[in-house]
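One protein chain is absent from this view; the other protein chains keep their places.
For reference, chains read A and B in written order, and residue numbers begin at 1 within each chain.
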Amino acid sequence: MLQVTDLRKTYPTGDEALKGVTTSVEGSETVAMIGPSGAGKSTFIRCVNRLTEPSGGEIYLDDTELTGLNDDALRAARRDIGMIFQEYNLVERLTVMENVLTGRLGYVSAWQAFRRSFPPEDIERAYEILDRVGLGEMENKRVDELSGGQRQRVGIARAVIQQPKILLVDEPTSSLDPETSNTVMRLLTDIAAEREVPVLINIHEVDLAIEHADRIVGLHDGELVFEGSPSELDQLGLDQVYRGAEVPENADDGQAPETTGDGDVLPDTDRPLAGET
Amino acid sequence: MATEQPTWERFDRRRRLSRFVLLLVAAVTVVASWRFMDTGVARPETIPREIADLLTRMYPPDVAYTTQIVQPLIETVQIAALGTLGAILLAVPVALLAAENTTPNAATFWLGKLIVTVSRSVNTIIWALFFVVLFGSGPLAGAVAIVFRSIGFLGKLLGEEIEEIDFGQVEAVRASGASSAQILLYGVLPQVKPALVGLSIYRWDINIRDSTVLGFVGAGGIGVELFRAVNAFAWQSVAMVLIVILGVVVVTESLSAYTRGLVR
Partner (left out) sequence: MAAGNRTWERPTVFRRREVKWAVYVGIVGFVLWSGVGVGADPARIAQGLGSAGSLVGDFLPPSATPRQAQRIADKMLESVAMAMVSTLTGIVLSVPIAFMAAENLSPKPLYAINRGFISISRAFNAIIVGIIAVKAIGFGPLAGILTITFKTVGFFSKLLAEDLEDIDMGSVNAVRASGASPIQTVLYGVVPQIIPRFAGLSVYRWDINIRTSTIIGIVGAGGIGSVLLTAFNRYDYQYVTAILLAIIAVVLVAEGVSAVVRRRYT
């Protein structure tokens, strides 16, 4: 279980990306974090495994508090956190198998890593996962020969082979076409369900979030402004998340309430569910 | 557009003017330089004759001398190979220090830059002078001199390659709980490997040429024979050594170009 309390991040540039976010991911649920670009979604995820150092707050993964760990303990903790990236972030000049085995680096010595001599169980597990994500027989292809969808499958395999306690996923589909997005999302949530791993997933497309998530949290300008089940996410919730609307007194007419004046008005194309309500 | 035109012209004129000034400065410097030097010859017109004279004395090359230069030639190749290898091993950490995105802190960054700068600013032959004092004369001093000159070259160019890498790939490896050494092996090394191989071969090519003169300061290689022949005024032997050096360098250069083409 991941429990985040009052997480803050201020970048050296002065950007307050997170202004005290409290939320949790429990059991084996899939939580989607939605929000406009710049809301702090990536920062949140990166703070959890400390690719970005948080400025304040607490992060518990089961019983381990992550923000205070020293380097060695942090490396050990990261082995339990699988991460999937927007731009895949695969090592382009290595093979599919080497990329997948990267997920096991925390368990072998540098010399073994250099020799590529991973334990047989890791190899076997890698083959199984590659079969599961539909990349059987591709293990010796170099990653730079793969399509976007195939790459993200490698990315999923790399995270899953860690046998993590949680998967952190940052906009896994925004570099993919809509159809591939859907299959990749389905694959991801299915695998997580099979292995009973909770997932925290940043996502831009609200319809994908509603379709695949058990719970949705909405971030706006570094603050948590929505938390609830997909069915609870109505137009009002969307406005709060995407336009920074205050909770209005009289929103009966269904019209979008006034924005808070921070100028964050989405262009039409950015508007999720436009015309669906 | 219409308002843009004059400013553009003015800029161009200024550019032209500054170019002209630059050329003028260059010209004046060259003339001043010439007058400053004590060239020691009253009659420069004799130079072509003296060169032609020397070339005639070199002909025909002393082919029999070849047997004597085989061993020094092998030594030259060995110096270049060992020197390049040693330089690669030492240049990798230096490059990591001298690259902004992999250096641990500001102090290590400047240390990296300092090593690169000193190594690069001191010519191989000067490094050789130093190491002859340290190790005594012989090819060992030459090989170490090659190492010290090449560290800066490789460290600088490899460091620039490291600064260009995609850091997302590095972060992904880090996120899996990898140690620093593993991050280098999986995140950084694959990305700079083609550059590393290409630069190393390129430097080896340069080092073959540099190794041919180490002999002048007693640091081994074919240079020893060359300078012995020069000092004995054995011009036909000199010609033979020069031909052999030319051959080796041409072969090395084509080999280097060919293998660099193979690396992807």
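One rule holds for everything that comes next: contacts are C-beta pairs under 8 Å (C-beta built on N, C-alpha and C of every residue); 3 or more make two chains touch, one makes a residue touch a chain.
Remember, predicted model here, so these are calculated numbers, not experimental data.
S.K.: Per the definition of touch given earlier, which of B:I126, B:A181 or B:L255 contacts the omitted chain?
M.R.: B:I126
S.K.: Just name the one of B:A143, B:V173, B:L199 or B:V224 that touches the chain not displayed here.
M.R.: B:A143
S.K.: May I ask which residue of A:G14, A:G27 or A:P120 touches the chain that does not appear here?
M.R.: Among A:G14, A:G27 or A:P120, only A:P120 touches the chain that is not shown.
S.K.: Tell me, which residues in chain B touch the chain that this view leaves out?
M.R.: So the residues of chain B touching the unseen chain are 18-19, 22, 26, 29-30, 32-34, 36-41, 44, 47, 50-51, 53-54, 74-75, 77-79, 81-82, 85, 117-118, 121-123, 125-126, 129, 131, 133-135, 138-140, 142-143, 209-210, 212-213, 216-217, 220, 223, 226-227, 230, 233, 238, 242, 245-246, 249-250.
S.K.: Name, in rising order, the residues on chain A that touch the hidden chain in the full complex.
M.R.: 95, 97-98, 116, 120, 123-124, 126-128, 131, 139-140
Criterion: only the chains that are shown with their structure count from here on.
S.K.: Help me check something: in the complex, which residues belonging to chain A touch chain B?
M.R.: Contacts found on chain A: 49, 51, 75-79, 81-83, 85, 87, 89-94, 98, 102-106, 110, 113-114, 158, 162.
S.K.: Using the touch definition up top, name the residues of chain B that touch chain A in the complex.
M.R.: 166, 168-169, 171-179, 181-182, 185-187, 190-191, 193-194
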